[in-house]
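What follows is a structure written as structure tokens; I'll ask about it next.
One protein chain omitted, others in place.
For chain A:
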């Protein structure tokens, strides 16, 4: 007499995935021309309002001039390009240091809960402090250069990444830990292979937010006082009533921010394919 093992009667996975991808693509390709059209109509309307002085272009600029400023200063004279580099460098360093420190502190808190208990009131107070209020102090400590901008970006990113690291490591499934214990995993293995890995998805949403806040901190620092950077340009252009230039820098910042977020999401979906 034989015991037959039934074959699993479940769909082949590549076929199911292909079906899903196809559907998303068709939705995507249906939507983006409409989005582009909306943008163009909005631009034309803006151009019309400004050209006919329904609203004074001194306040809202003119799209054609904004675009021309954008291309000239970025690609022809290149004066904006060096500011972009200064801002990106500040953002990158603030993000790198802030997230490394945030992850390290988070892991310390998770491994030794007493340290979190001790630090909690101090960190809560620091985090509740409007960080921009620290800008004058940072300027005094780190000077007019990139240092004070990095400090401001760091002070924002650090707490965001810290709390997402702790939340991620706490989100680990209790049953996974029980199973690992019965399977004979050591404490180190449980920490490295389960707690850490479980924390990655939550950590990534913290990193994405942290990156945007690094940019925010650096720009805010540059607006307050700086020699270089997009924030400094923004403040200079606004101060001299070059409203087309202000809008061109805002456009650039929106593109930079989206680019950074997109890059982060791409990295995330590469790293967490199992999700």
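We take it that a contact is a pair of C-beta atoms (placed from the backbone, for glycine too) under 8 Å apart; a residue touches a chain by one contact, two chains touch by 3 or more; residues count from 1.
FYI, contacts and distances are computed from a predicted model.
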Choices "Taurine import ATP-binding protein TauB", "PTS system IIA component, Gat family", "NADH-quinone oxidoreductase subunit N" or "ABC transporter domain-containing protein" - which one is the UniProt name of the chain not shown: "Taurine import ATP-binding protein TauB"
Touch with the omitted chain, as defined above, among A:67, A:88, A:126 or A:185: A:185
Touch with the omitted chain, as defined above, among A:49, A:67, A:144 or A:197: A:197
Residues of chain A (touch criterion as defined above) contacting the omitted chain: 1, 3-8, 10, 13, 16, 173, 175-176, 178-186, 189, 194, 197, 272-275
